[in-house]
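And then subunit A:
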Amino acid sequence: MNYVIEMLNITKEFPGIKANDNVTLQVKDGEIHALLGENGAGKSTLMSVLFGLYQPEEGKILIKGKEVNVKNPNVANEHGIGMVHQHFKLVHNFTVTENIILGLEPKKSFGRIDIDAAAKKVAKISDKYGLSVDPHAKIEDITVGMQQRVEILKMLYRNAEILIFDEPTAVLTPQEIRELMGIMKELVKEGKSIILITHKLKEIKEVADRCSVLRRGKYIGTVDVGSVSEEEMAEMMVGREVSFEVEKGPANPTDVVLKIENLNVLDSRKLLAVKNLNLEVKAGEILCIAGIDGNGQSELIQAITGLKKIESGKILFEGTNIEHESIRNRTLLGIGHIPEDRHKHGLVLDFSVEQNFILQNYFQEPYSIKGIIQPDAIRAYSEKLIEMFDVRSGQGSITEARSMSGGNQQKAIIAREIDRSPKLLIAAQPTRGLDVGAIEYIHERLIEERDAGKAVLLMSLEMEEVLNVSDRIAVIYEGEIVGILNASETDENEIGLMMSGAKRGKV
Partner candidate 1 sequence: AKKEEPVKTEEPAKTEEPAKTEEPAAAEPVVETPDFTVGLVTDVGGIDDKSFNQGTWEGIVRFAEDTGVKTKYLQSASDADYNPNLATFSDEELDLIVAPGFLFADAMSEVAGNFPDQKYLIIDSVVGDRPNLVSAVFAENEGSFLTGVAAALKADEAGKDTVGFIGGMDFDLIQKFEAGFEAGVAAVNPDMKVLIEYAGSFSDTQIGQTLAAKMFDQGAYIIYHAAGGTGNGLIKEAKDRRTNGEDVWAIGVDRDQYADGIYDGDNSAVLTSMMKRVDVAAYDVAAKTLAGEFPGGEVLVYSLANDGVGIPAENPNLSDEIVNTVNEYKTKVISGEIEVPVLPNRLK
Partner candidate 2 sequence: MKKIYDYILDEKNHHFIIPAISIILGFLVGSIIMIFSGLNPLDMFASIIRGVFGITLSKIGTGKAIFNARYLGEYFVFAMPIILTGLSVAFAFRTGLFNIGAEGQMIVGSFASVVVAILVPLPPVLLLPLVILAGALAGAIWGFVPGILKAKYNVHEVVVTIMMNYIALFMTNYYLKKLPGSTNSKTVALVKGATLKSDFLSDITNHSRLNWGFILVIIAVFSFWYIIEKTTFGYELKAVGYNPDAAKYAGIKVNSRAALSMVIAGAYAGLGGTVLAIGTFGYGRVLPQAEGYGFTGIAVALVGGNTAAGSLLGGLLFGALNAAQPIMQSSGIPKDIAVIISSMIILFIAMQNGIKMLLERLKGGK
């Protein structure tokens, strides 16, 4: 068989995790090969190994049949491997041509860059593949989709034969995605081979020839896309093994605590990340926002908690619009927030555990009286939380948060947010990166909150968590809720299809 790339038995470990465990990937000449897997399955790691960013502990790489030691990205480039990174590597105030030729500048007399020749070449390549990129445009003036084409041109300019796309559609509009698919097809027609990393089954179905699936670092298998259904691929991706059912009784939803009406939120690139979104969360239920990373769930939560300004729409908390309330006021009104990124938002790592416990209420009695911090009250409170939530650390209350394990850091945040007894608890990826025990514990606490009559808004990327913990599931796709399902009446396949945009449900 004619493979351009063979990654055989690759194992790559990070401290505490085998990101790739004996993974094999074989890419045929001239095919589009999809690499499918959940978040954290090890896709990017595998590609980073291929591109020379990481060195694997075990396994070997063959390029066009020859074993190669890809020490660094330059070696990869020499072998005709190019990569479009998920985060574009473009200089914003440079022109398209300047970005493309960076590092490989054609020269004319007196050591000058021959920018005209370069621009012509860029235009030629662009025409050849129907990319319609203006070689003289500045990056900051063009759309994200166009920027991605510049990245593609960058590879083509370097005569790359094997093109890696890491989640290329995550940041694109549907039209742009359609165009990208066309470009990919054009590329393989010209004899290139493509590895496409994605979660979206629809896309795989549309362009890919074959698909390799990873799950939790392990290689699951490779299938011919034409001969399997989306459901089958989803099953491979999610897996059946799992699931110790979480003990929980039926929900008793009562009043609506949070009501979102026609909400629109922009992301950092000024694109609509949340589109005309409507949602209700009731007291006594766990509503889960399920979706693939980057579909607007982060922006939605930041809008509710006040970390992000909204574009339009209403956020009603117990009937009052909180659009203009400060973060502090939303907290005081009774919103608790377990943030998605615990190191960025959730903790002050240089503070001690007890100082982190009071992050949301340090200014209130008994922790502060007339502007003076009350160490005794804080210590007592801290001891209580440590006891109640079993937060383990070297020196108890005075342990620096930085020195704690991820699971205990997360427990500390959860302790802080739950103990304030908020009417609405927002938990964004609360179990990310934690071990099984910690996950179980956190799930129990969330259910306890629900049973105590609180509204819980869960955001998760983990299919099991979505299914086991929540009562209702709102699937988000491209900033819209594409379906609301009862957890007891659905399954992974249905959710997976909705998450990847292949199916729409009732809203």
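Everything below uses one rule, namely that contacts are C-beta pairs under 8 Å (C-beta built on N, C-alpha and C of every residue); 3 or more make two chains touch, one makes a residue touch a chain; residues count from 1.
A quick word on the picks: all candidates are chains of the complex that A comes from, given by their letters.
Not measured: the values here are computed from a predicted model.
Participant: Okay, in this complex, which of 1 or 2 is up against subunit A?
Facilitator: Of all the numbered candidates, the touching one is 2.
Participant: Can you name the residues of subunit A that touch candidate 2 in the complex?
Facilitator: On the subunit A side, the touching residues are 305, 307, 326-329, 331, 337, 339, 344-351, 355, 358-360, 362-363, 368, 371-373.
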